[in-house]
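What you see is the complex with one protein chain gone and the rest in place.
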Amino acid sequence: MFEVELSATELDLSALNQRFMGTDESIGAVVSFTGIVRGNGIQAIEVEHYPGMTESVLSKKIESAAKRWPLRKASIVHRIGSLPVSEPIVWVSVASAHRAAAFLACEFLMDFLKVDAPFWKKELDANGVWKWVEVRSQDQDRANRWMGRYAPTQA
Amino acid sequence: MFEVELSATELDLSALNQRFMGTDESIGAVVSFTGIVRGNGIQAIEVEHYPGMTESVLSKKIESAAKRWPLRKASIVHRIGSLPVSEPIVWVSVASAHRAAAFLACEFLMDFLKVDAPFWKKELDANGVWKWVEVRSQDQDRANRWMGRYAPTQA
Amino acid sequence: MNILLFAQLRDYYGASSVTFPDDELPLTVDELRSSLAGLGSEEFRQALLEPNVFCAVNQKVVEPKYIVQADDEVGFFPPMTGG
Partner (left out) sequence: MNILLFAQLRDYYGASSVTFPDDELPLTVDELRSSLAGLGSEEFRQALLEPNVFCAVNQKVVEPKYIVQADDEVGFFPPMTGG
């Protein structure tokens, strides 16, 4: 039901979607997020991770999501290694009976994946120079939203 | 960029996803929603619509979404006719540079599609009786969220 | 004028459209609805007069005071249940 996968090769979105869609008759809503390498002045990116810890952090985040919302399925697949522009870097899918839970859980997982899972990206810029990506303050803010008193839990 | 389609045959999610994913280098986030016929005591559903008006309402909703958020692409594909349990009834995908806009716009489109687009569903229950689906008050509440002073616009 | 009916309203009326005499128009949506309600069964009348019934003129939902002309496309329907 709950899956985490790190892939060193290009994500096959059709295969991932097909595998995720099943015959569980209680599922009424599937929300999927696909993150794609944008080409704003960069040629490629490289994703480093902390083997073992990354998988365990992501699995635990799925467990927290499943405690907050009635999820039927959840899957996180993240690229590692080198990726060209326009290739998918991450795919997160959540299935639930109703859409409110699926939307919230998918966004929750993405928000934490951005700042709380041990991945580090570097970008190859137009001049052929590799630069480590800095954390965006908005990303930290978005993750913090889920922790306060007014966290968007159940809609 | 912006597409609306009504389909009388089973939605081919792989084909839809593949067609939606393109080579626009400014796209960093794709959020997709798939609505599926749940099997809670029903055998099948049938979807009726108002030809012409349905397409026009959905196109206008995509245009409103594109005014609120910087969207690169948006697509709504909705089934009409008869569907068995576990088949997809609607697929909504939104692409943007960043995920906040994509999540909000996808949820916005779904919330209005539920109560503001001329579709009517009836369900074939376990006893073989067709019953028109009543609008859920939560669905109306969710659509109303976007209209007030504190609408979730930009995150 | 042919007035379109959808979902329960069509079921109760027994047809997907009702012919309505052009020479009674223009009328407000509310007036048109009241006249129309007399053209079908009691079940149809009750369903059409439900306060949550929508009227679309030329494929746009309009208010009860909207004035319908003979060349408009008019449809009545119950609350929408997409998705």
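Read from first to last, the chains carry the letters A, B and C; within each, the first residue is number 1.
Just so it is clear, a residue touches a chain if its C-beta (ideal position, glycine included) is under 8 Å from a C-beta of that chain, and two chains touch if they have at least 3 such contacts.
This structure is a prediction, so every number in the text was calculated from the model and none was measured.
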With touch as defined up top, name the shown chains that contact the chain not shown. A
Contact with the hidden chain (one of A:3, A:24, A:87 or A:116): A:116
Among listed residues A:11, A:42 or A:89, the absent chain is touched only by A:89
For chain A, residues touching the missing partner are 35, 48, 50, 52-53, 56-57, 78, 89-90, 110, 113-122, 132-135
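The definition used in the following text is that only the chains that are shown with their structure count from here on.
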So the chain most remote from chain C by C-alpha centre is A
When centres are defined as mean Cα positions, the distance from chain B to chain C in whole Å is 26
Distance in whole angstrom between the CA centres of chain A and chain B is 22
Approximately how many whole Å separate the CA-defined centres of chain A and chain C? 48
